[in-house]
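All protein chains of the complex are present and in place, except for one that has been dropped.
Coming up: chain A.
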Amino acid sequence: GRDLICIQSMDGMLMLFEQESYAFGRFLPGFLLPGPLAYSSRTDSFITVSSCQQVESYKYQVLAFATDADERQDTEQQKLSSGKRLVVDWILNIGEQALDICIVSFNQGASSVFVLGERNFFCLKDNGQIRFMKKLDYSPSCFIPYCSVQEGTVNTLIANHSKILNVYQDVTLKWATQLPCIPVSVKVANFQDLKGVIVTLSDDGHLQCSYLGTDPSLFQAPKVDSREINYEEMNAEMKELQKIIREATKTQDILPESEKQRDITVIAEVSADLDKESQAIDSEVKAGAVPSVTVKITIQSRVTAQKPSLAVCVQAPLAVTCDQFVFDDLEPDSSETVVLSVFLKENCSPPELEGTCMVSYNTPTELNPEGIPRVSQCSFSLPLKLVCFPAQPSKAANHKLTIDTNKPPISFVTIFPDFVDPSEGDQANALGFQFLTGSKATLLASKTSQRYRIQSDQLEDLWLVTKELIYRLEEHFKKQNCKDFACTFSGSIPLQEYFELIDRHFELRLNAEKYQELLSERAVQFRAIERRLLTRFKDKTPAPLQHLDTLLEGTFREVSAV
């Protein structure tokens, strides 16, 4: 007939009161943060979940007579009189923190301990064995086992943080219902003429009594804004749009805009002279000084351009000192200028002496603040002096090429002023080119006929000189307003040599492919050995490596060699 009250404090002390009078207090061992606490009358014990993520059960008897685990300074006497240290009745490791504990016994036979963990829901027997458990795929907030309808089962209400109250019969979901708020506590109450009311208490103190309704709380999808449809207007708009679409589909390819409409113009100026101090970096050319030439690129913008970036590209073996530039957003009618140098990087003559620079930028429009991506580009040509310098002409050569023109020959002093030493005078009818890579080419002009001859020991060296010659001749005659200038080649094209070169190229290609195959084969082998080694090393019992390491090293060397 007496009421006993047990209070757990934040520091882990259990205080027991008999009616109003303080009976005793006890510290729980290994206490850190308070867990849920419940009293089981059948076994006369307190059940809690400790910070070690264990369900622990303490007998009342043991609590009453035990000394505090922490009070080590007890005298001998006290120890003798007050019995032993606090010993737990049983422990069950559930591996997670618990939110609540409930002990119920609906039928006389067995009582069950229900523990609501953070991720699982447990039902334990009196002695701490799991009767059943259920993994929850939501984070629960509170629960109450309330009654048993069927023999041997218990119904439970579990509320969760997504505002749903679930009704379980053992582990089977029987009903799910939506709540207006997240409850912190749920109970089933019986009032005078109301039975089995679900009472929930919310975070902000709202108490709510409710029944499980049969009206499903259907999810109402929000309406898409449906306006009154004016069919005539719609028709007109549709026609308009159809027209636009038809227009758009007619011009399948997106044609580049004409130069005039360009919002951004790019101008590249190649300086006439080579740099006084060569800007070449890491050049592999063996010749002593590698010349470089300065290119000045100017970007002029007529509109606002966002994120403009400039890319300069020249064909290998040429290289630039810097090939990427990023600018701040350009205002209308503003310009940016960058300066860079071009030089010969690899040890072979380039196929062409041209470069391109490209600017990509976004032009924002009213509808599209991100901007429409656009590109503008320009190309520039580099001087021949970048890859060769004047040298003594040589008479004999393996490959010769003769070009006929329909105009009298022009002195080299006029068309190759940068290669001919003016002191030699007009008579010079032979011009030598020494490429940086080492080979030589000679240009001969016939004094009597309208012919030029280019000769070199290597076929490929003819090209650059020939191109330059034709280009300069054309320029020269354009200046003189001579429109019917033409160059022709009458001799037989040196196809044989050309084919030989192609054959060699093809062979190299084949070789490259072969090497690639070899490389992938070796890589496969390497991975296989790695795998074997991995298994070896993972084994608890170290087995001899059986020269796998040597094999690995060998393969690695092969891979690197390839």
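Heads up, the rule we're going with is that a residue touches a chain if its C-beta (ideal position, glycine included) is under 8 Å from a C-beta of that chain, and two chains touch if they have at least 3 such contacts; residues count from 1.
The criterion applied here is as follows: contacts and distances are computed from a predicted model.
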Name of the absent chain as recorded in UniProt (options "Aldehyde dehydrogenase", "Vacuolar protein sorting-associated protein 45-like", "TTC8 protein" or "BPL/LPL catalytic domain-containing protein"): "TTC8 protein"
Per the touch definition above, residue among A:Phe24, A:Phe132, A:Phe489 or A:Phe506 touching the missing chain: A:Phe132
Hidden partner chain, touching residue among A:Ala176, A:Met358 or A:Leu459: A:Ala176
Absent chain, residues of chain A that touch it: 10-13, 27, 30-34, 50-53, 70, 93, 95, 97, 99, 119-120, 130, 132-135, 137, 139, 141, 161, 170-173, 176, 182, 184, 203, 216, 218-219, 221, 224, 245, 520, 523-524, 527, 530-531, 534-535, 538
